[in-house]
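A single protein chain has been removed from this complex, and every other one stays in its place.
Up next is subunit A:
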Amino acid sequence: MTGTGTLIRLILRRDRVLLPLWAILVALIPAGYASSFKGLFPTAADLAGYARVSMSSPGFIALYGPLRGDSLGEIVAWRAGFFPVIIGLISLLTVIRHTRTEEEAGRTELIGSGIVGRHAAFAAALITTVGANLVLFAIISVTMIGQGQPVGGSVLLGLSFALSGCVFAALGAVTAQLSGSARTARSIAIVVLGVAFVLRLAGDVDTGVSWLSWVSPIGWVQHVFAYGENDVLPLLLALLLVAGLVVLGSVLVSRRDVGEGLIAARPGPATGTISGPIGLAWRLHRGVLTGWILGFAALGLVFGGVASSIADLAADNSDLAAILRRLGGNSFLVGMIAVLGLIAAAYGVQAALRLRDEEATGHTEAILATPVGRLRWLASHVVFSLLGPAAALLVGGLLCGLTAGGHQLATVLGAAAAQLPAVWVLTALTVLLFGAFPRQASAAWGAVAACFLILMMGAVLGLDQWVLDLSPFTHVGHGLSATPFVTLTAIAAVLATAGTLAFRHRDIPSA
């Protein structure tokens, strides 16, 4: 553990903008919800009406979890029900970034040869991430109390969100030990997060299997019911899980060598059959593509299954507020497809950022020193970042439509197809950033986050229409319609072309 302090300072120095930014930004939103709900529903009767509608809306329950009371605090806590997923995701990414990514880049070896204990990197990454979650906890509690909410509920709300961050930070610390590659470590952790979310969703929506939400750490966090039942037991479960994962992770750290994972690499073929840049791109993308398609298939099955177990969707939602309509109209399924669209955009951006990865690691230089031209190399990766999300959406939509019942298939597939051009706009934006501002290419994640915030929170926070309009997903119709499809596709084409032109004229590797 010696040297942990030094490493913590190093992490704080490297993440001095990112870490406070997400912790503070995310932490301020519940109070923002509280103040805008006060405006939207000034009387207790208004609140009760909204709560009654929300409690019986499967779309809402799927995304945010169950709602049991109608006080302002309870409604805010419930409406922020997707936060554990976001906080968990950021936390696990942060931990893996400061453990396995560093190790893969060989920097851990450099540090490990100094006077730094073998658990130092593991401890430093965890301590900083837990610290960020404590900041988040403090801000949520204080700002909610500032909104006039009860102290007990505010503390528990902050605590439950912070603990969800800690659970997934610890999970990231464990998966970082399993594999030699940060990419694999991230994938495993994100899959676990996704499974936890889907279990919670299925358990909450389908009362026949409500025990499922108790298998998921995200479910625990929501069963605190802050401002209502204020149940502490689920938090104790989460705390135990954190402790267990930390112990497991630190045992794994002492069991393995620097640079290695527990999953050993096997020998492969002595000769290769990869032909051309597109063959190489296929090799590099196929694992991720398969993972996303399986993920979308699973989500499609769950969403479709949930939908079919709900008797009459349309009737239930007929009097829902405008907020639900923003989420993609008045049907549970179309709302879920909107969520799938955003997830597909995350995949598109991830696949397009492979371009930057390849350049930064020097692989692009090796390829472009052969007769392969820049355009051909760029296209080989862009193809996957455009068609990959399309394939994933198609599979997700197809399975969702089929399990929901045959008559839904056309609607659901249409809604999925309508998402595609918006996904492409974000992919193309990534290509533009890569071509013109390669060092800032990962800012594309900021764009995904912004679209996400606008979709999930724009209406509640009462953002101006022009802000909402910034997200391509705002312009997606509820079904397939020509104008947004063509316009968004054209915008994507322009962005991608600009990125390509910039790329053809710049130095490789760029400074």
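Just so we're on the same page, a residue touches a chain if its C-beta (ideal position, glycine included) is under 8 Å from a C-beta of that chain, and two chains touch if they have at least 3 such contacts; residues count from 1.
In the analysis below, contacts and distances are computed from a predicted model.
Colleague: Unshown chain, UniProt name, "Tetronasin ABC transporter ATP-binding protein", "Acetolactate synthase small subunit", "Aspartate carbamoyltransferase" or "Dihydroorotase"?
Modeller: Matching the unshown chain against "Tetronasin ABC transporter ATP-binding protein", "Acetolactate synthase small subunit", "Aspartate carbamoyltransferase" or "Dihydroorotase" yields "Tetronasin ABC transporter ATP-binding protein".
Colleague: Would you mind spotting which of A:Thr2, A:Ser254, A:Thr290 or A:Thr361 touches the chain that isn't drawn?
Modeller: The missing chain is touched by A:Thr361.
Colleague: Touching the absent chain in the whole complex: find that residue among A:Gly244, A:Gly276 or A:Gly446.
Modeller: A:Gly276
Colleague: So one chain is hidden, and I want to know which residue out of A:Thr6, A:Ser181 or A:Ser210 touches that hidden chain in the complete assembly.
Modeller: A:Ser181
Colleague: May I ask you to list the residues on subunit A that touch the chain which is not drawn?
Modeller: 180-181, 265-277, 279-280, 283-284, 361-363, 365-373, 505-509, 511
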